[in-house]
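The complex appears here minus one protein chain, its other protein chains still in place.
Take a look at subunit A:
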Amino acid sequence: MARQMSLSDADKPGARGMMLSSLRAAASGDRAGLARLVIAALVVLTLLALLLSTATGASNASAVDVVVSLLTGEPSSVLSQRDRIIVFDIRLPRALLGLLIGAALAVSGAVMQGLFRNPLADPGLIGISSGAALGAVLMIVLGGALPMGLVGVFGGFALPIAAFAGGLITTLLLYRVATRYGQTSVATMLLAGIAVAALAGAITGILIYMADDRQLRDVTFWNLGSLAGATWAKVLTAGPIILISLTVLPFLSRGLNAITLGEATAFHMGVKVQKLKNIAVVSVAGAVGASVAVSGGIAFVGIVVPHILRMVIGPDHRYLLPASALLGGILLLAADMLARTIVAPAELPIGIITALAGAPFFIWVLLRGRSSAGF
């Protein structure tokens, strides 16, 4: 795959001609060809990021060895037993989790922005982040007071489950508030979301006030987000929820395109608007809830990724959603590699990296791309 897109191949008439004709079409307002090229490039980059991510780290297992062992499935001859465990049980689940979560956050951001017709919307608007944080902090601070049997049943999953439940309950509550006579007002949802976030923040504040030093540290680190606790078990619990959402959401693309012209216009064009909203909110709540549950709060991916892509390939959701999934995954893996290596052997919470690198870059993009973005 990687070889197909290498420089020498791109110079051949076929590939080059394809790129030129896509660019020419894009200049006349048809960005579909360009979007397909970008998505193809992102697929290659995703595989590359996955490879790099499984090959870099404190262990000295080289990238080549890892590829060989990944491809042949007979790793014993190339990799030592210790490296095998590091690659397959530590790095690989972590990389996969990073890809899934990056994709979930970016696609959810793009869908929320389409639904709210606002490029600043993010999944936090529908109460998922605040609710999940409340659930997590509740478990961290008061979890010790739960009967031992309960904690025993859930074990290490008590925290993710509490976060997931918190996010989902808040979202459903908000959705009920904003829905009257079978119609959901996104404006009401936005305003109620701000109120609910403040309320959840206040209750979280009370809990933090009650917390001891160790719990405070746990809360802080959970809020900053991290992929450090990645295990196959977490991939297998969060993965299916995220994958279902990532499969369902692209089917809403045409409807989301129509909704950018207004909900009434979308209805006139044949879109079942209320059904679309139901599916979008439930899918986003599931995907983001599952992501936040296993990784904590990772800021910024949901806004930055769709925004950058809209500037390059345009806002057509049929291309924006898959491209966002890929770029979100790539960026989160890159951030995670930085998080792991910058202060090795210790590691930084990934939320710090996404904000530290993302914010200045985003401002640069805004300054530079204002005119070409059309607003």
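Everything that follows uses one rule, which is that a residue touches a chain if its C-beta (ideal position, glycine included) is under 8 Å from a C-beta of that chain, and two chains touch if they have at least 3 such contacts; residues count from 1.
In the analysis below, contacts and distances are computed from a predicted model.
> For the chain that's not shown, choose its UniProt protein name out of "Iron complex transport system ATP-binding protein", "Anti-sigma K factor RskA C-terminal domain-containing protein", "Glutamyl-tRNA(Gln) amidotransferase subunit A" or "Putative transporter component".
From the choices "Iron complex transport system ATP-binding protein", "Anti-sigma K factor RskA C-terminal domain-containing protein", "Glutamyl-tRNA(Gln) amidotransferase subunit A" or "Putative transporter component", the unshown chain carries the UniProt name "Iron complex transport system ATP-binding protein".
> Of the residues A:A55, A:M112, A:V271 or A:V288, I need the one that contacts the missing chain.
Answer from the full complex: A:V271 touches the omitted chain.
> Of the listed residues A:S21, A:N118 or A:T247, which contacts the missing chain in the full complex?
A:N118
> Which parts of subunit A face the unshown chain closely enough to count as touching?
27-31, 114, 117-119, 254-255, 257-258, 260-262, 264-273, 310-311, 314-316, 373-375
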